[in-house]
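Only one protein chain is missing from this complex, and each of the others stays in its spot.
Lettered A and B in written order, each chain numbered from 1.
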Amino acid sequence: MMINNNLNPEYINYLDYKGKYTGIRAWLYSTDHKRIGLMYLYAITTFFSIGAIMGILMRIELIAPGPTIMGPQTYNGIFTVHGIIMIFMVVIPGLSVVFGNLFMPILIGARDVAFPRLNLFAFYVYLTGCALAILSQVLRHGPPDTGWTFYAPYSLNTGTNVIAATGAAFILGFSSILTGLNFIVTIHRMRAPGMTFFRMPLFVWAIYATAWIQLLATPIIGITLLMLIIERLFNIGFFEPALGGDPVLFQHLFWIYSHPAVYIMILPAMGVISEIIPTFSQKRIYGYRAIAFSSLAIAGVGYLIWGHHMFTSGMSLVAIWSFSLFTFIVAIPSAVKVFSWVGTMYKGSIDLKPPMLYALSFIFLFMIGGFSGLVLGGLATDVQVHDTAFVVAHFHYIVFGGMGYAFFGAIHYWFPKIYGKMYKIKRANIAWALTFIGFNLLYFPQFILGMQGMPRRYFDYLPQFQTGQVISTIGSFIFISGFILMVYNLIMGYRKGEQATANPWKGTTLEWTIPSPPSLENFEEIPVITEDPYNYK
Amino acid sequence: MEEKSLHHEEPRDDFGAKMGMWLFIFTELLLFAGLFLVYSVYRFQYPTFFHQAALELNVTIGSLNTVVLLISSMTVAMSLTAMQKNNRKLALTLLFITVLCALIFLFNKYIEWGTKFEEGLYPGSPLMLKLERGHLLFFSLYFFMTGLHALHIIIGMVILLIAWFKIKKGTVNTGKYMLLENGALYWHLVDLIWIFLFPLFYLIT
Partner (left out) sequence: MNVIASHVTSYKTLGYVLILLLVFTTITINVTSYNLKAWNVAIALAIAGIKGYFVLTYFMHLKYENRIIRAFVLVVFSLFIAIFAITFIDYLYR
């Protein structure tokens, strides 16, 4: 492993580097993957906060039956925009564009991605999509009230700003495609000498599998949303029953993308966990190839199971049976990863620093989400809980508990490398505890409420559900306070934190061999790789 | 290495650029795949009406367009060969013929669509909405798919024109012709899509 000389007088880190442009333009015009990653980080954090505020508003509304702070139309608009922001602007781009950009090139020993200008372009396409999504909230006909799933025929007939919102999703999809394309070529063409595929860190495997899904699945939602827009404008009849169309066909097309999309969300998250656990167990990862192949398996099988979102829509018996079977099969590679992580920790030297706390929470929360997924994947049980709060709990455990916690883990893990500073560990731990307690109070009651019959996307409910709703709302406030403390801690770490060394966590992958923060081009000389990653003695 | 320059020049990676173009082509294929899926489903559900509606399309113009596009695919591939053999003039001529073929295609499309519009048949028209549902869906698919395809013809043409000018200027040459090669790939994609569109709309009679 080559260690770059931090005392090189020519060393200027990428944050301070002064090139052709100055001021804000030095960032907005930068094609450096690290700066682009940070710009995405700030954008995504902002949008997450807005989406979270929408969530809090929903929780306040649901604290009592009947209208509390808003009427039904507003509520419908709020859960729709909450979904649009969280799904299309936060969790789908999420880990890939932030940490994939910041670290994938470094982890393979490259100076940047294959197409740096395309990378910056994709960022601007992303921002354009976000702007249009925000516009959809304020334009003349009012925010869309269809849910982020835009099901026909309602999405064809509602008077609200559906075209703006679906147009935004279309543009955001294009950004996703370009990023995926860039990452695939980068990983194929720019690995350092000696870095075979099986010497790549597992986060890179995860980014690779994800990039393929971004590339191949996103066009389907693209064309579907285009069909929706054209149908709204010209009544072409694809999804309108009165014109001979089939609304279920919309659902098929929608979920052919949106199911693989959840693997876009979770695969990089699992990749992060695969990085954190070996470092904080100071032990080589158990089952490297199993984890690598399981990423590909999840990506592959994930394309075949979209119908499990549609069990009650009227599909044929053969179809629902097949989808159910394959849905159970896709759980297997995920389980393989969990076994491997636990196997890594066994007899390791566990260090419960904040990244590890988040990684362990991930395993716990993801498993709960995963098991509840099996309830939903079983046909008879799904009929009972489809479109109830049970589903809401399931996907929040998986996406938020899974991808979200992996994101928090990643930022705490790589923070010292990104900024060259360290945050306060104790405060990070308290923030973690608050989010963890809050999260479970927020979502666990919803499993129970769902089984008892509480529908999702309803702004009103029967009085018997109120206790669960109140607990859930209290949980949301506890969570938010933890989140605010977390962000505060990180910001203070950046502004006033201790200087961080090149390798504060004693990791073995390439990012820990270069200075904190890295120089503009990452490596003085491209390293030559002679051994596996996670090479703990 | 004594040079302490902060900028290492990455060697040009032509294969990487080509790989990138292939990946982009995959996304375009999948984009149209969604439409082919919709076509298949409604063809399955409304076989007779699709058959009847197809009779209203002009097989001659469709066939002519198919031939024109196939020829253009050959000429652009030949233009690449010419470039690789450093025959700049031939490359320019062949590329020019390719773009000409594209224009012929678009002109034919304009005639076809024009005729239909004059009959009152266009997306959202009162006539359309009164049609039998299978008939309506056929024509909605027809306009959508051939329209989206025509958009890609225009994009392809623009790329090839840019290549033409760069070859003329010399910035695309026998040592550096990725733009032409990738542009040609994109053009073949456009041809490929039409190869499937043609029988499905014109030949199911």
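In the analysis below, a contact is a pair of C-beta atoms (placed from the backbone, for glycine too) under 8 Å apart; a residue touches a chain by one contact, two chains touch by 3 or more.
In this text the structure is predicted, and so the values were computed from the model without any measurement.
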Sole residue of A:222, A:307, A:355 or A:401 that reaches the chain not shown, by the stated touch rule: A:307
Touch with the omitted chain, as defined above, among A:216, A:269, A:406 or A:485: A:216
Interface residues of chain B (partner: the chain not displayed): 11-15, 18-19, 22-23, 26, 29-30, 33, 37, 40-41, 44-45, 59, 63, 66-67, 70-71, 73-74, 77-78, 80-81, 84-85, 174-178, 181, 185, 188, 191-192, 195-196, 198-200, 203-205
Chain not shown, touching residues in chain A: 188, 216, 220, 248, 252, 256, 303-304, 307, 314-319, 322
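By our rule, only the chains that are shown with their structure count from here on.
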Chain A and chain B: spacing of chain centres that average the CA atoms, whole Å: 35
Residue numbers on chain A that touch chain B, as the complex places them: 10, 12, 17, 111-112, 114-115, 177, 180-182, 184-185, 188-190, 215-220, 222-224, 227, 230, 233-238, 243-246, 249, 253, 256, 519-521
In the complex, chain B residues that touch chain A: 4, 6-8, 10, 13, 15-16, 19-20, 23-24, 26-28, 30-35, 37-38, 41-42, 45-46, 123-124, 128-129, 133-134, 136-137, 140, 143-144
